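One structure is given here, and the rest of the page talks about it.
Apart from one protein chain that is not included, each protein chain of the complex appears where it belongs.
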Amino acid sequence: MTLHTTHVDWFGLGPVFVLIGASFVALLCAVLVPRAVRRLASATIAGAGFTAALVLAVWLYVDSANGHTIVSGAFYRDRWTALGQVILCAIGLATTLLGVEHIPGWGRSSDPGRRDDHIAEFFALLLASGAGMAFFVGAANLMVLFLSLEWFSIALYVMCAIDYDPFAASVGGKAADARPEDRDAFGVAGGSLEAGLKYLIVGSFGAGTLLFGSALVYGAAGTVSFDGIARAVASQGLTGDTFLVTGIALIVAGLGFKMSAAPFHMWTPDVYEGAPTTVTAWMSSATKVAALLLAFRLMTTAFPHDEHLWSWAFAIVATVSLAIGNFAALVQRNVKRILAYSSISHAGFMLIGLSAGSALGGRALMYYLVPYSAMAFGSFAIVAARERELGVPVTLENLAGFGWERPFLGVAMWFFMFGFAGLPLGGGFVGKFYVLAAAYRHGWVWLVIVGVLATLVSLYYYLGIVRAMYMRPSAELQVQPGGSVAVSGGAPAKEELLHVAVGAAFVVSLGSLFAVQPLIELARHAARAFPL
Amino acid sequence: MLGPDVAWYVAVAAVLFGIGALGVLIRRNTLVVLLSLELMLNAGNLALIALSRHWHNGSGQIFALAVMAVAASEVCVGLGLVVALNRRRLSLDVDTLSELRG
Amino acid sequence: MTGGAWLCLLAPLGGTSLITLCGTRIPRVAAAWIATTSVFVAFGGAVWAFVSLRSQNGHRGEFTTAWTWLESGNFHAGLQLFVDPLSTVMMLIVSGVGGLIVLYSIGYMDGDDEERRYFAYISFFVFSMLLLVEGGNLLLLLAGWGLVGLSSYLLIGFWHERPSAVEAAKKAFVMNAFGDATMALAFFILIAHTHSLSFVSGFGVGLSPTAVNLVALGLLGGAAAKSAQIPLQTWLPDAMEGPTPVSALIHAATMVTAGVYLIARTHFIFEQARTVELIAAGTGALTLLVAGLIALVQVDIKRVIAYSTMSQIGYMFLGAGVGAYSSGMFHLMTHAFFKALLFMTAGLAIHALAGEQDIRNMRGLGRLMPFTKWCFLAGALALVGIPPFSGFFSKDSIVASTAALGTWYGWIFWVCGIAGAFLTGLYTFRLWFLVFPGEPSPFVREHHHKHHGREGAWTMLVPVGVLAVLATVGGWLQWSPQWHPFSDWLEPAARTLAVAAPTNTQEYYTSVATVLAGLAGIAVAWAIYSERKLAIPAAPFWRRTLEHKFWFDELYDAVFYKPTAAFAAALRREFEEPVVLQTGPDLGRTTLETGGFVRRIQTGLLRTYVLFLAAGAAGVVLAFLIAK
Amino acid sequence: MNASSLTSILIWLPIAGAILIWILPLSRYATGSLALLFSLAEVGFWIEQAARFDFTRSGLQMEERATWFGDLHVSYHVGVYGFSMWLVGLTVVAMAACTGYGFWVGRDRSRAYFGLMLLLTGATVGVFVAQDLLVFYAFFEAMLIPLYVLIGVWGGARRMEATIKFVIYTMAGSLLMLAAIIAYGLKSGTFDLVNGPTSASRWLFLGFMLAFVIKAPLFPFHGWLPDAYREAPPEVSAVLSGVIAKAGLYGMLRIAIAKFPDPTSFYRTAVLALAAAALVYGSLLAFRSTDFRGVVAYSSLAQSGLIALGLFAGTDLGFDGAVLQMVAHGLISTSLFLIAGAVERRTTTGEFRFLGGMARGRPALATLLMTLGVISLAVPGSASFAGEFLILAGVFQRAWWWSAIGAGAIVLAAMYMLRLISAVLHEARGSTVADEALDLRPGELALVVPLVAGLLFLSAWPAGISHHSFFGQSPAASVRSQFK
Partner (left out) sequence: MSTLVAASAGNVLVWIVWVVAVFSCLGSGIAVITFSNPFYSALALIGNLGSLAVMYLLLSAEFVAAAQVLVYAGAVVVMFLFVIAYVGPRRETPWSGGPSWQTVGAVGAAGALLVEIVVAVGMQANGSLHSDGRVGAAFGTPAWVGRVFLIDHLLAFEITSVVLLIAAVGGVILGSHTRRTA
């Protein structure tokens, strides 16, 4: 019996293979490379991997004017995928830069031997999750969707928990009567573990939901491939089929979890706060890119006939996300939590573009992701810098004076906050404009109003961060700067790479304000992949 | 086909899914929560296989096989976390893992 | 001719600018002489304009425009001067009398440490006043109008450490601002209907009767405010807080008479709104009586003269109001002479007594200051209207014009005029008898001091002397029954209305009546204040009423100022702070509370999170099943 | 140099300067000098622009256009009309003076400070020259960013509240404007202000107007004003009241009135009523304010009302007067706030009960404050008188009572401004006024005197602006034809 194996378009899967390959190499570093250079070696490999994948993705973009599926309809080789991969690889590269100086346990230990624990594995997981996301954005059937989702999710679960310190004081359960801002005293590493577990359980629940939804859709359409579903729905008139709509609903919930859209968002603030900040930076930007791009593809490719259902669903979810994210962020003191809620509200904004379900909405979504991910990454990176400086979680209180002490990071943070708030510093402004325009064109004036009101509420906490950085005298600062930096002999942390990463985010978010037309052209070509 | 219609299988899967979800929602022991998640994934698998039978195509079965591997992976990581929690002498009660909140 | 006008206008402005820019880099006396010279140069310019206008027989006047000052749509207002008989007369009076008074100020203000500021202000005033009288359109007139108000404010409040001076200055300005506002409203009507404010080209023609009445009322409001006529008179007596030369110049000779000039200038409009014009006359009549009465009880030498000024302007309003513009203008001129004279002699007295102004302390001053005494007497007689002093010629023709009306209100005006003459005699000579005759009182002996052996610096005495001569002979320019070059000169600009042209008979008997009334007043004054043959009538209520100036201040305070202030304070207390300023923070607080609520949902308990995920999924499924 | 690039230069030159200042590690003195140099260069470029502006030609001049994003027809489109040019001039001059003031008082953290001031300059100029709605909106919002920091960092004791309030208030309006912009732009297929059609939608009009009445502000949307004006550093208050507030009024003219003729006439009475309310209310509260900046702040509210009265009169005189008054009041309140700053520096307070008697021995301060005060209360013959006169004459043609209210407010203006003058300069010496408190120093004079000179020049020739803001004989017709 001859087995005619399917043709594999190696080039089409190039970025994924490069990343996964780099991941294996990095993993080998963990055992083969001496500890002294392990950090450098694995970081170099990660950087090289992301760079190579980025180049390949750009090449793919150029070379994939006519989108089609490859490997028996499992994966889309088109510009939407390629553009998504470009963004993901860019974020990955920046995360690598940020991660080079990543110190497990926030550097609370001066033990030089501990410093490089699992650093190679960290980069391997980073590359692996990047590969999973790069795969996810191109998924062409529900099975690949589910599997690649789990692929990067599992990697992220581990990354969230990677910083736990097995020897820190056991304080679990004691926090019940402590205010969140007093939590500094407790082991942050415990937070990392808690974050990992919460993410894992909620994530698995979401995955289960997604799986069951996929099963129901499969039951309705008889196929798992996106265009096959659309064809089946069209040919058999399944638009109102109960299996199909229930399945779509469960898939919406499952994906909503990944986008951290309310009411599936509850894990987000905790996980973002508890996870190592490097990982948070990566998650908050890359996961959203992947989930939103995939969701847009899935909805418009597989379920165009049920647009009346999912566009409303996403509109409502967007509204709830905007409300919850912004209101909850108002009363936070921990900066990572504020940014986490902010990411929820931005998920709401991007869902507006998704819910419009039009080519304009797709462009808006794709455009929005660029400045958003730059700003999200950049702001978490700055939080990471402050954390490394202080050795404790960053709150609005201990951010005091930061802007003046670290002018570059301060200006960048200032810039990101105004950009998040939709003020015209950076592309966040145009992004908001774009998604609202998409909503308006869809006939949803109410959604436009919701969007602008949400922006108004959000101003308060974004400005609050700027205020904390610049308008409080640093004498108010209660915490002694210290951490590993101070203990290990006064040499300032090597932050050049972090600065480069933040600078890159800065340039991207600023540049996207001016280079709207080129970006939109890219997005337009990318959105041609869809039957819109 | 022999035996009940595919719909019955799917109904059973739905009930199993509900049981699993309920388990996650009412149990505090991390291990039992992980077990309940397995129930949910298995409910999905049952539905997939039943529908695979219904459509006479293999996608469902393959999907189910993949899900098994994924479930194993999740369990692997989940149990790793449990071990790590245990090593920090932390309770396995999920309600005590609430340092992060607000 | 226009060159003269421009020179006249700009010379004082140049003086002001020079003094301001030089600041403390020039000695005080230099500033004084810059101001004086500039005003005399202005007088030269006025003479130039007068002479060249005179050489152009039958010419009504000439416009000269520097540039378009304000322009919008089809409305244009040039920076435009108008040289005509009326404006040249005013230019001569303003710059002439002004020059004398500025000269006088050199002596009077000597030693004040802010002399430079004073002279900058006073030449600025002269500039403003000249702008007012020369302006070729109403807008420019209003500009001058406002600027004289401003300089008046500055000069009244010159001694700004005195709270009373500052208050008086503010009061003057605000009341004048009220007048400015009514005038501006009148101009708006004109612009809306005729698109023009220029004195040329069918000025004020084509308005509806209502409109023209309103315009005239608006103008009257401005005139009354500036000229301190009832009901806008209360600022003038307070304005005596300023230095005495200021009172002489602004609050006697020039600015306060601007209302009369305005009526004469805009008589086209007032003649179309005859009722309003008569209201102006009535206002004048009322004011001349009320002010005369109040003057009877004042004890501050300057205030007595100030009320006298109000009273005399009342005469001018009466004249202009009934249509005898040239009589009004003539009285304006003679009044400028004798009232400036009176103020300046009073100033000499005040100066000699080191600032004392209470007449009850001044008895017997004439013995020590003979020059002052005789000059004051000349001014007093001119004021009362005793022939051959100037006031006689001008005042009588006004009263005669009221007789010429021949209507019931005409006769009322006439009676008022005569009564006013009596009051004038009474209060003027009350002042005279209290201050000058007799033995010097101990106070006077104690405080009197001479300036280098004279009654004042020569810069003070010379202008007084000149004005004494003018007050005496200035009226001979015209005796309306026989000899009226002044009216003839003004005729192209402001022809006396036929109804207000008295016959010679009316002139004669009116003259007799006013002179007799004046003499009676003098006699009563003599009887009461000199020889004490008559007791002061004991009428406490009326006395108090007069001392409180008919309670106008109290009334305005209660009706306008206090309610406004209370309303503003209430707005702030009841609306601004609790509503406007609090709404934002309240909304913010509510928002934050909502945030706190949302935060409480975030329990940190994993199962809650899963619950939300499950419930959300259930909700979406339910919605889809329902909506499909 | 191409004339049309002047407009872009005016926007981007200060922004480039800001970036330069942020990058270069210069000393405080060098930073200030550099910033001042940029501000003055900006003024120079504006003079060049004014010189090249052709008043005999209708339509937009010195226009530049580049596609920003094509699919929604948004373009970077800038250019000037007569009135925008005057407002640009006001901006650059006032900003130069305020930058100079910051230099003079030696603001700490000079690089941040001067960079923000320059950024503010560029953004504000951008508002006045933007001819695309989204560009307009972007600059309109961009103004807030430097202002937020400037108030929050260099402001007074209660600066936090003030600045948050200010930003949230303004954003509340402008975000609804964003919604309106989106609706307008997508409905009409272009965001261009020059080519865009007029709209009859009342909702959109209200969306735009809300932003403008908050920015201007008009009663009762001025909740942010007293705090912001009091707590900001004096030069920032000067900018806020002198320039930024004008952006709201400019928006009414350029967008609300020009693009929404039908809604404008529908809501005319309502807006006029609001404007009149602002005028009277502002005047009354200015009259009861107990501090220097309070008086100027509320008088700014009153002036905004007055200008809005002129704009919504819809008559020739109203439009011309409004533009003239915008410039005149801009210069006045800028200089008044700078002087307030000078007074506060000498006495540590702006409260009237601690002030007084500053005129004696301080002739320059007295002369300038007096001059500004009387110009501010619109003494006849001054530039602001010309503006107010035209506005009220214009609105008189709409209905007489608006003018009557306006005229009454002028009397109130006299009351509060004289109160201010006498409380600061006159009467007994205040408890905080030391004998050693100096007169204005040459540095301060160099900032304020040019502004006052500008005002005096305008007083001598108000037609320079009033007749050179709109092309043609009839501004109203020009507005109706959307300035074409």
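Couple of notes before you dig in:
Every chain is named by a letter (A, B, C and D) in the order it is written, and numbering of its residues begins at 1.
One rule holds for everything that comes next: a contact is a pair of C-beta atoms (placed from the backbone, for glycine too) under 8 Å apart; a residue touches a chain by one contact, two chains touch by 3 or more.
On a predicted model such as this, the values are computed, not experimentally measured, just so you know.
Within the entire complex, contacts from the absent chain reach the displayed chains A, B, C.
Across the entire complex, the residue among A:D78, A:E121, A:D306 or A:E495 in touch with the chain not shown is A:E121.
Touch with the chain that is not drawn comes from one residue among A:A22, A:A90, A:L147 or A:V452, which is A:L147. The set of chain A residues touching the chain not shown comprises 3-6, 8, 20, 27, 71-72, 74-75, 111, 113-114, 117-118, 121, 124-125, 128, 131-132, 135, 143-144, 147-148, 150-151, 154-155, 157-158, 161-162, 164, 166-167, 196, 212, 216, 219-220, 236, 241-243, 245-246. The chain not shown here touches chain C at positions 603, 605, 607-608, 611, 614-615, 617-618, 621-622, 625. Those residues of chain B that touch the chain absent from the view are 1-12, 14-23, 25-29, 31-32, 34-36, 38-39, 42, 45-46, 49-50, 52-54, 56, 58-59, 61-66, 68-77, 79-84, 86-87, 92-93, 95.
In this text, only the chains that are shown with their structure count from here on.
Contact count check for B-C and A-D (C-beta pairs in contact): higher for A-D. For this pair, chain B with chain C, the centres built from the Cα atoms lie 97 Å apart. Mean C-alpha positions place chain A and chain C at a centre distance of 78 Å.
In chain D, the positions touching at least two other chains are 164, 168.
Residues of chain A in contact with two or more other chains: 175, 197-198, 201, 205, 209, 269-270, 332, 460.
Per the touch definition, chain A reaches chain C in the complex via residues 175, 197-198, 201-202, 205-206, 209, 239-240, 242, 245-246, 248-250, 252-254, 256-257, 263-264, 266-267, 269-270, 306, 308-309, 312-313, 316, 324, 327-332, 457, 460.
Against chain C, the residues of chain D that register as touching in their complex are 161, 164-165, 168-169, 220, 222-224, 226-227, 281, 284-285, 287-288, 315-317, 320-321, 357, 359-360, 363-364, 367, 370, 374, 377, 379-381, 385-386, 389-390, 392-394, 396-397, 400, 403-404, 407-408, 410-412, 414-415, 418-419, 422, 425-428, 460-463, 466-467, 473-476. Those residues of chain A that touch chain D in the complex are listed here as 360, 363, 404, 411, 414, 418, 422-425, 429-430, 432-434, 436-437, 440-441, 445, 448-449, 451-453, 455-456, 459-460, 463, 466-467, 470-471, 516-517, 520, 524.
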